[in-house]
Every structure is written in structure tokens, then in C-alpha cells.
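One protein chain omitted, others in place.
The letters A, B and C name the chains in turn, as written, and every chain counts its residues from 1.
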């Protein structure tokens, strides 16, 4: 399988380069009867969109999504949904200087080696711009999950550099430009970003994604475990270098007597597992963490080589986020939602005889 | 897609329960002309096998694999390879006491909820016993990668509880029962295991998997990035709760100027990326880390419920590892090898016009 | 995807050569809770089995299938089902004379060219022997379809050479060795076979496969239409050269006013469509026809070349059917059942909100 599709039953296929004519997406397998308009996607697209705050890149794209098919009289029809976002602010000239350079930390070198040709304008297909379509598709999944099963998929910034949050207040997340759930840390984040801008450098980040009200039973052992597929979908986001489910790497130092979540007639007593046991959702909150690397698009000079193999220095000018992790919040939500949606349909297919939960659509 | 298959072009499908008649596997898509005998798989099977040292479970299975098809006169024919391991040491009686209990931290509850029925003998399909077939299939991938491209896939234990290794000496890895690359830490690991056995408890572990000589160009953006597929395959291993590529979660606190790997005419100057840029292998070593939770099969009593929803206490007697992470070393190697192999075939299919590397088979 | 798997949600993967150690199969995605024993498969295996009548090859294999996993206390558990049939009557010596010959009409030449190596014993993987596992897997699908939805999948021989049946009496089909539904034609078929045996030649055949009580709604436009997937699964049977749905090639000469099936409040008035409209099952009987070529394994000498490219003559001695089409009856049923089963699970996954039909398991 070529790589631009994710999911088996709820399938999302995308196209589009950073500075091409448009980005597009086909959602295949969406259940019929879901009320859907562009507005349902626009909210998350706006959350991801560059240029919305002083903390993120100043590239200004309206990112207006159009539904081209699969919706009739306001409802999904069960056929494939075509989505399109035209690129309006392309400014290709900004990138001509890197035509023959492999920017360190970027995909320039590997795309060139793999394909023998690369669209160097803004990173082409390797640019995070493609994630706009993930967010649009994720919004469809989020809406269905919410309406049919009451599932809510949300994320927040839990760390940037050495600044960590201390508490999670979901109300706060949309109140600040960092998707920070801890009001007391907003200023520290703000300070860090300003410092980085001045220095022309960037920083990594850690995000947390949570889904609640997830039906028990999602996940297909042994290879397509729910956690394995979540790891796949989250690691497929640009710049992600690590994925944890539940306690993640903390389990290395845990004892079995401490890690396992006790069960009582009232439910689980803790959630070290992050809502997944044996690769199948347990009905508890699904909790995942991801680590995003600092972007390499910085003005601090970097050492590299040209296509011809000569030494070169690179400075990435232009409009770039000092912390690409921030804008990844809606992307992480989208990817988790897409994966849950896919597993929901797969589970319903095989286990219709067993399922007691009925969708509310 | 049901969940017992991994890979697109090099496909591994498995079956088998802990206490069923046999485990089996079909490898589909293996290139023809590879010399293959049972001995090629047996070595890794023995490394994974329980009962080989005092540190691991005392269940004794010869784990003898048989090739049933796909090999003719000592060579693979390109058709599907059938593998079988008969279960000889089943002792089902050990497990009758957990028939109506959901062991905390295990898949008992989720399997029951998903399927309405579960094979409770030793965890059935959710038992790590199924990983024997992954190891067998992985050995085939390892052999091809080695012969055709010189790729080597190896792993080691990098941490158990709070004991971390300080250095990596590949020579040491096979010299001790822990796959520990740091001879100075073997005693500390030994002590920790003995302590846990006495206490009837277990501990988590961290492993590192490395592949070298990997051809540039493996990985299919944007969803089937090499790192995303590695995350999927490693997270699909029982007990894994976290996956890192390269610097992993350390990137959260890194600066862009520090993280990006400088390129020179002689090659990369560092490998923070872990050998993957933009989801495509860069030719550097591929480096991944995984976190494995402490097993819940311990003699420390745990709180749980019965199928009927009543409170119960569970003590898992029987033959269990205090640290399941140790035996996961050959499993992690196998999963990485399977994923690389799959991406190699996918890459060759699309990019035959561009590829310069020729296989040596 | 390598080629030894069929289906997306109900997935069947097989291995095994004509003269290897064993044939095997993994069924992935079978719903849990289905009562299943070897006997459920043995009946159809016996119908397909060589050596059961004087009309088919005299190779005698008991073809005893063993369930190795996925069934617990007599019921499917929802995990992968491993099946095995050991080859007991291998007689490899029969085939040594064709080691360096490409038999005309056989896969010898193409396997050799594709893989550079071939298992020449009895055709290896290209032998129709592999269809035994299709029949076993199909029996599982048939049983589920029957129990859960009352679907019945049956086939019969409708033509051999120029002898065509005139009527369809389902009662007759299992009463004769030809799966012939027209008692008046049995003698003509018998005569034809005896004539061919004497001449050392073979003949083609046409089969008809029918499924009734199929739920409305199976099939996924636009590429995975039910008829397209049926064409795929039936054409994948050895020796099949043509597939028709409903009126098939007769539509070429039909008028639109004649072909379209009128609808009334009591249902459709005819079934030219063969139970599929727009790629989706209509609730009418699904009707398909297939054409099977005459086997090339005959004693009439044939012109061919050796691996070295020299002219040669080939005579296929041994135990071969004059009409391989006869034994394909249970195979065709199996393939249709597997495809319907797969589409049933896919349909249930996406359209659970719409479906009114509930399975009876």
C-alpha cells in the first residue's frame, strides 16, 4: 500500500504540497446519516491554522475547506467524501534559495534520495501543511463519535522545553494560545516563546491526548491492537518522536503490584494502562502522550551539504513557529479520533452479534 | 482488516493460543531464492524461549518450528511460507481458577467484553506466547535483510527498574541472560530479579533496538512513514506502553539548534533523529526505544471482580517472569526487521526506476 | 499485498504445495460465538476430495482438517482460526520427469519466470490442491451465513462440453457424482467422461453458484462492488476463464426494456441482474456462472520447451480428472460464501446505524 491512506474501514487519503494548488482528502467509509457541513470542520481547522496568534507562524491562509461530495441535503450518504482546501498564500519565492540544499533536520535529503526528485517549495509534501486535511477528516470522526457514542477527543500541551504543567483544567485549554490546561503556566510558556524568537531558535513539546466515553471492545489483536494503531497514527504526525499510552515510559521503574489497575464492582480504581488492556479499549479514558521535536526551521545557522555534496550553511528565514508542538494539539486529536473511528467500524463489523451498545444516530 | 496480520508486501499472519494445540504463521511476500531452514529461526526462538535461564519463566517448551511450505530444495520459492510450533507443555489445569475472574492488568476483561467469550487458559490469544511466531517470522526478515543489503537488526536491555546501563558493548549482549550490553550492570540486574522473586512482584524494562546499514529511502509518507510503522509494530508487542525514535521524549527539552543533525560531505555528524527524516530512512542507524510494563502475573494479591461482577482477590501462581521485558529483546528485533522488510519491498516496487542499491541475493 | 489472502474483514490466508508437508489456512475476523467443529468442514472437503468417484483423480488423500486455534469449548472466540491438512499421499517420484519441462497450459513457465525457482512436484503452489483450504474456510463462512441470516450458498454443474442441463432440481445435485441438478443428463455426462478417459483428453465445464436469503445492502461501491468482488474470488479459482453475474454475456443482445427487472410491491418480477444492482445486493438470489477450462494434464502428447529452451514433448501421466470443473462445485460455493461473509462484516461496520436485520447467533 502506498502511504497516503490511514484506516481500514474509516479510510482517510490525502494529497497536497505546501505550495501546490490545493490540499485534498477523501474520507471513505463514513457512516451515512451524519449531519455535516463545512462549519463542523472549520472550527478545528482554525485551531490548527497558522497566523492565528503571535506564537505561531505568520503565514496567513484562510484554510477554508469545501465539501465536494458525499454529503446530500446536509447529511453524509455513506459514499466517499471529497474535501478541498485551496492554497492561497503560496509565496514560492521564499524558498528558491534552498532548491539545491538539504536542510538539516528536514526531509529534503531523504525525499531526494528516495524519489530522485523533490518539490522544494516549503518542503512540498513533507511540510506540516498536509496536516490541515487530517484535521478536517478528524473533525468528521470526532463529530460521529460524539453523536453516536458520546465519545469526546481532546488534547492539551503538557510541556514545552522544561516548563511542565501542574494541573489539568479542561476549561482553560481553549482560553489561551498554547492549549495549556494550567492557567498558571501560560506566562512561562509566553516568556519561553519570546526568548526563542529573539534567539532565532526553537523548542520541543509534549502533548497529551485523551478520549473519554470510549466503548469497551475497540482494538483488534494481535497486530492491530488499539494502542499499536494509536502509536502509528500519532507517530505519523510531523515532528513526533515518541508515543506513550497511559503511564508510558514511567512503567520501566514501576512494580507489577503498583502498575496493574485494580477492578471493583464500581469500576477501575486507577488508570495506569491508559484505557487499553491487551490492545482493546477497557472503557476507561484513553490517554496518550507524544513528544514533538523542535523545528529545524530556525535562523541559527546550520551546517549542511548541497545536492552536489558540497559543504553549505543554511539559515531558514520565513514564517516559522518556534514551537511546532502547539499547533499539533488539534492534529493529535484528529489522529486519535480517526483511529478510534476506524476501530469502531471494524469492531461493529465482526462483533455485531455481541455488541450491546447502539449508536445514537 | 482483522488484526492478526502485519505488513503490506511482506505480510505476517499468525494464530495460536497459549494452551491450544499449536501456534502458526504464514509469511506472504518473501522474496524467492533465500536459503532457509528451520535452524535459521531456531536460534532466535531459543533466545526468546521460556525456561532458558533462572530469570525467566520455568515453562519448558522446546518451541521447535517446522517449515510446512514455501521452501523447496532449501530455498524460498516466493510463495507463502507456513510455519508451525506445536504446544507440548500445556498444563491447562493451572488456569482453571481464573476461569471466572478478570485478572487486573490483563486482557481478561476486555476480551470478554469484546467477544463475549474468552479462552481463559493462560490468557489464550492474549498471552505473549503468540510472540514466538513473530520471532520466527522476524528471523526470516533478518536473514534476507542481512544477505541482500547487509542490514543488521539487534536489541538490548537498556534499563530495568531504576538500573540503567552506562555503555553499549554489543559483544556483551549475548554473554548474559539479560541481553545486557554493559557487563558492569549484570550483577545489579541479577540482584533485582532475585529480590522481586522473593517478593512475588515484577518490574518494567526499557529496550533499545538498532538497525544498521539500512538503505536510504525506506518509508512511505505521509501516514506510513517508517517511524509510524515502527511505532505500530513495536507497540503491538505485549506489555509495551511507549515507543521512541532517536532521542524520543528527550526532544521535548531540546532546542532546534541542538536537535537537528548536521550534514557534512562525510555524512551526518550526530543521530538525534534515530535514522529517520520526514518518515524516510536516512541511511544512519535506526534507533528505537520501548518501555515494557511489569507483568501483572504476580503472587502479590490483587483486587478484582468476577464475571458476575463480585469482588474477588487474585494471586497468579504458576511460572512467570519477574521481568517480561528481558525476553522481549528478540521480539523487538523481529518486529523491527519485519517492518523494515515490508518497507523495503514497498520502496522497491514504487521506486525501481530510481534505486541504485541492488540486492545481493 | 502479497497474494495469498482474500477478504478485508473476513480474511482467509492460505499456504501449501501439492506435495509439501501440509496445507494450512488462517481465518481472521470470524465472529465469535459460532459453534464449530472439524465435522462442519469435513463434509465439504469430502465433496471436493479427489478419489471419491471414478470420475475424478484417483489420488487418495483423507484430507482431514484439524482446527488448531480460535475455537474454545466448541465455539469460535473471535481470534484467528488456524486450520491444517497434512499431505499424506505425496508420491513425488511421479513428477521428476517434468522437473525441467514447462508443461503447456500449466503455470510452470510463468512461475519459473516470475520467481526464478519453482516447486515442480505436482505443480507446487499452482496445483488445485490448495483449494482444499478454500473449501475448509468457505465452510465456516457458509455456516455463519446460514445460522445468522439464513443464507444458503449452493452450486451445480450446468454444462460439460456440449452437454447442458435443462432443469434445476436442487434435490438431485448431491445424488450424483457430477453435482448435476438434472437427473436426465447424468448419463450423458457419464458417457462423455468415459469417452475422454479412453482418449486421454479432457473437457471444460460451466458451473452455476447461487446464494439465497442474502441480506439487502452487501457491496461497497464503486470498486468493491459485490459483483466485482465475486468476480475476483471466482476468477481466482484454478482453471476459471470466465465469470458471469445474472444474465452475463446474454445481456449483449438484450434490450433495456427486457433486461431491467420490474419491481412491484410484492418484489422483483424477474432476476436478470443476478441479485445485484449498482454493486449492492438487492435481496434477490445472487446468481453467478463460471467457465472452467479443460485441464492440460492429459496423456495426449503436447508440444513444449525445456528450461534450456529446447523443444520437447510432454505427456502427463498420473492421476488426473478429465473434467476438473466437477470438483470445483464446492470450491465455487466456498469462494462465494467467503466473499459474502466479508461484505457482510464490512456492511455491518459502516451501516450499523441503518441496519434492521439482526444476526441470529
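In this section, a contact is a pair of C-beta atoms (placed from the backbone, for glycine too) under 8 Å apart; a residue touches a chain by one contact, two chains touch by 3 or more.
The structure presented is a predicted model; accordingly, all values stated were derived computationally and were not measured.
Touch, as defined at the top, links the missing chain to these shown chains in the whole complex: A, B, C. Among C:63, C:119, C:182 or C:229, only C:229 touches the chain left out of the display.
Within the full complex, the residue among C:41, C:209 or C:298 touching the omitted chain is C:298.
Even with one chain removed from view, chain C keeps its contact list with that chain: residues 1-6, 8, 14, 102, 104-107, 109-111, 113-116, 125-126, 130, 159-162, 196, 201-206, 216-217, 219-225, 227-236, 240-265, 269, 272-274, 276-283, 291-298, 300, 302-305, 309-311, 346-347, 350-351, 353-354. Even with one chain removed from view, chain A keeps its contact list with that chain: residues 1-5, 8-11, 13-17, 20-24, 26, 28-29, 32-33, 66, 68-70, 72, 75, 77-82, 84, 114-119, 124-125. The chain not displayed touches chain B at residues 1, 8-9, 29-33, 78-79, 148, 221, 345-354, 358-359, 361.
Rule of thumb we're sticking to: only the chains that are shown with their structure count from here on.
Residue numbering shows that chain A and chain B use the same positions for more than half of their mutual interface.
Inter-chain centre distance (chain A to chain C, centres taken as mean C-alpha positions): 45 Å. Note: centroid distance chain A to chain B, computed from Cα atoms, is 26 Å. Residue numbers of chain B whose C-beta contacts span two or more other chains: 1-5, 8, 14, 114-116, 125.
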